[in-house]
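A protein chain is absent from this complex, but the other protein chains hold their places.
Order of writing sets the chain letters: A and B. Residues in each chain are counted from 1.
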Amino acid sequence: MILAEQEESRILVETENLKKYFKVAGGQLHAVDGVNLRIRRGKTLGIVGESGCGKSTIGRTILRLIEPSGGDIRYEGKSIINLNNSAMREMRKKMQIIFQDPYSSINPRMSVIELIAEFMIVNRQYATKAQCFNKAAQLMDVVGLARRLANVYPHELDGGRRQRIGIARALSLEPEFIVCDEPVSALDVSIQAQILNLLMDLQKEKGLTYMFITHNLSVVKHISSEIAVMYLGKCVEKATSAQLFEEPKHPYTKALLTAIPEPDIAMRKKEIIVIKGEVTSPINPKPGCRFAPRCDYCQEICWREEPAYKEVKEQHFVACHFSG
Amino acid sequence: MTETILEVKDLEVQYKTELETVYAVNGISFRLNEGETLGIVGETGAGKTTTALSVLRLLPERVSFIPKGEIYFQGQNLLEMKENELRKIRGEKIAMIFQDPMTSLNPVMTVGEQILEALIFHRAEKAEKAELEKRVDEVLTMVGIAADRKADYPHQFSGGMKQRVVIAMALACEPELLIADEPTTALDVTIQAQVLLMIRNLRDRLKTAMIMITHDLGIVAQTCDNVAVMYAGELIESGTAEDIFCAEKHHPYTEGLFGSIPSLRVYTERLNPIAGLMPDPTERNPGCKFAPRCPKVMAICRSSHPEDAVENTHRIKCHLYSDGITDPRKEEERL
Partner (left out) sequence: MSLPKPDIDQELQQECGQELAPEAVVAIYKKPSQLKEIWRRMRKNRAAMIGLTIIAVILFLAVFAEQIKPYSLAVNQNVKIRLQPPSLAHPFGTDGYGRDLFARCIHGARVSLSIGFTSATLSLVLGLFFGSAAGYYGGRADTVIMRSVDVIAAIPSILMALAVVAALGASPLNLILAVSFARTPAVIRVVRTAVLSVGDQEYVEAAKAGGTRDIRIIRKSILPNAMGPILVQATMSVAQNILSAATLSFLGLGINPPTPEWGAIISESKEFMRTAYYLMFFPGLMIILSTLSLNLVGDGLRDALDPRLKS
């Protein structure tokens, strides 16, 4: 019982039946549709899925950059869904986000040091502006930006360095939790590896908790302790990183894992589970399993009934009628 | 003995603006045999796309210059050809697939019309309309699209389907060489798997030679016979897929590329990325282009440009192997 309580207290961020629907021309777009996630303090939850599965929406919804349509978000056990603007501003000091696109996520009219100091200035983190700039200069060291770049404008910098600015900016309020929304997808592999190492070092040093959103399975395996696989607004499978890659249960996860082209010619003959068709529309989805139209194991029940999200093994959750 | 279909000799490409000169491709040579697939890997700015565009002579006019080099396609130097001769080769004998399918599709024409147009333009002999229509149906079915969708417009297709249409257009005239520039980068993993499988099957069936340009070593491993690694406009390593993926000795940049990818099989605590950034393409230094980032850099690397070290099919442009790739002595000396 005490153990369970300890386990409870280690959960930093939790969502319960989180929903986000967008109104579009054809009806309701179910971007996120009843997702339950728990992220433990100091760990990384990876969210994988293909475009349109709602993975970016979920990250933004947790920070309430997009207001959820239903469900609950809890931070340290307390619901943040009804916090007013000023309480939410306080909250955002603890919860930050790193964006995918190092080009559009950085204001081109501000210099590097202004960009990093901005959040500290608006939140009056330090008594004077000079102190904020001071701290920003220190953060440049932390993320590996040369100080001579302090007064440079972003258009003179490459993607990797811009992404370092984004990371320094997210760190500037000393958050506990950071949503990383595809932070390396726009970068070349060698730069990508630099940024991944930086993120992991920072986590170790500061005890940060990450929600790492990506479509890249090898990256997510590398950085995450737990992985949630999303398909059309639903979390279809969640397990520890090792467990998921060893024993994927959901047919979609299986297909996803075999689809990765591996840099190894011995793998040329590996059998690829090519799933048929394409992602169906998330607008007014039909009842039943979302993956049913593409699933090879699809039975009659899959069209009728939505599979429950259940624990099939310790810490391994799957939403499939035939995963038991 | 297989015939060489494409041979590039010492090609250099520069972009000139009033402010600066960008040295995009700096003396690359490679050859491609009939029916084979060559993978060109490299990061953004390595000169992959520029190489492909110069083969098709599709480089932007006025700003681009080819000061040196020859490109032989079936024995003819493409760089000396006139525009109207080139038009016959483009699309008919060499076809290209671009990364973003939307840029190669006309949004106001149905996909059937677009394929038909490609056929009419390139077929020398006058064919019956019905016959051409049949061919359109054929190529669409070949890429896995139901023939009755030919009356649809591009926006009615999803990203993966659009790329299939583009491939259908490229293959409609049965080209002898297909250049695919990051054909699946814009697609999701599962769709990428579908498209790659399709490209591989079609290539094997039609015996088309192919150049696959990508930044993804995984795609190269799964599709290519030969591999060329590009860095800062140079081919720093090339060889058969076995040479690149199985051999022990590599260019330090290639090693860095492999070290940067998180493995799906082995758990690693930290990745081993390459430090630093790609060199400024507007500057030309005497030494090795990779020297500023190289973990194994020696004095000679900064002053003299390395030559290719050759062992059978495997070529490495690095001073480490100046006594040959198999020779371990150099390694000891350095230590």
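Methods note: contacts are C-beta pairs under 8 Å (C-beta built on N, C-alpha and C of every residue); 3 or more make two chains touch, one makes a residue touch a chain.
Keep in mind it's a predicted model, so treat the numbers as computed, not measured.
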| item | value |
| --- | --- |
| Contacting the left-out chain in the complete assembly, out of A:141, A:296 or A:311 | A:141 |
| Hidden partner chain, touching residue among A:83, A:110, A:273 or A:312 | A:110 |
| Which residue of A:12, A:80, A:198 or A:256 touches the chain not shown here | A:198 |
| Option touching the unshown chain, where A:19, A:40, A:74 or A:93 are the choices | A:93 |
| Missing-chain contacts mapped onto chain A | 60, 63, 65, 89-90, 92-93, 96-97, 99-101, 104-111, 113-114, 118-119, 122-123, 130, 133-135, 137-142, 144-148, 150-151, 153, 155, 166, 169, 172-173, 194, 197-198, 201, 205 |
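Operating definition for what follows: only the chains that are shown with their structure count from here on.
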| item | value |
| --- | --- |
| Intercentroid distance (Cα basis), chain B paired with chain A, Å | 33 |
| In the complex, chain B residues that touch chain A | 43-44, 158, 160-161, 188-194, 196-197, 215-222, 241-242, 245-246, 256-264, 267-268, 270-275, 277 |
| In the complex, chain A residues that touch chain B | 50-51, 158, 160, 188-194, 196-197, 200, 215, 217-219, 221-223, 242, 245, 255-256, 258-265, 267-268, 272, 274-275, 278-279 |
